[in-house]
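Notes follow once the structure below has been shown.
Let's look at chain A:
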Amino acid sequence: MRRRIAIAIPEMVKTVFKVAVTKSYPFRELEVSERFRGKLDIDPDKCTGCGVCAIVCPASVITMVELGKRKIGDREVTIKRPVFNLYNCISCGQCVDDCRFNALRLTKEFELAVPDKNSLIMRKAIELAS
Partner candidate 1 sequence: MTESLLSKFDELKNIKISKERNKIIIEAEPDDIVKTCRIITNKLGIHHLVTITGVDEGEKICIIYHFWSEKNFINVLTKIEKTSPRISSITSIVPGAIFYEAEIHDMLGVFFEGNPMMNSHLLLPDTYPLDMPPPLRKEANIEEIRRRMNLE
Partner candidate 2 sequence: MSRDDSLEKSLKETTAGLIQYSPEGLVPFGPVHPALKEPEYFKIILEGEKIVQVIPRIGYAHRGIERAVQERTWIQAIYLVERICGICSFSHSLAFVQTVESLTEYEVPRRARYIRLIIAELERIHSHLLWLGLVGYWTGFDTLFMWIWRDRERVLDLIELITGNRIHKSYATITGVRRDLPENIERHIQDAMRYLTERVNFYKMVVNSEATILTRTKGIGWISPDVAVKLCPVGPLLRCMGFKRDVRVDDPYAAYDEIVPDVKTSTDSDVLSLINIRLAEVEDSIRMILEAITGIPTGPIKTTIPRTVPRGDGMGHVEAPRGELFYFVRSEGGNRPVRVKIRTPTLANILTATEMLKGHTLADVPVVLTGMDPCFGCMDRLTVIDLDKGKEWQITGEQLRKYGIEWYKRNGVGEK
């Protein structure tokens, strides 16, 4: 191809009249796609406390907390519920895949920067159960 100088100028002029791609994000809401993997959410009604999510989690976000014991028939069963330390969560969604009761889901929320990271500990399931 021929060697020329300042070849990008016509395109520059064209770009000036186009709308800028920058989104004024904090002032206007940002759209994310339908499948976006954001903050984890649990439906406490559906959770049975089986503990599979705690086993599969690659980032050790989920710890099972014992809430007490209950008698079912003649067996004594420990009631457990998960606590989520969401500040460690990598949003991979493996717990969602493995949850047999569809109690978990990933929401579209992504604004997870907080001054106190303890506010990212999700205790929803315990609060409902106890």
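On how the list was made: all candidates are chains of the complex that A comes from, given by their letters.
Criterion: contacts are C-beta pairs under 8 Å (C-beta built on N, C-alpha and C of every residue); 3 or more make two chains touch, one makes a residue touch a chain; residues count from 1.
Small disclaimer: the values here were computed from a predicted structure and weren't measured.
Here chain A touches, in this complex, candidate 2 (chosen among 1 or 2). Of all residues in chain A, only 1-8, 11-12, 15, 21, 32-37, 56-60, 87-88, 90-94, 97, 106, 117 touch candidate 2 in the complex they form.
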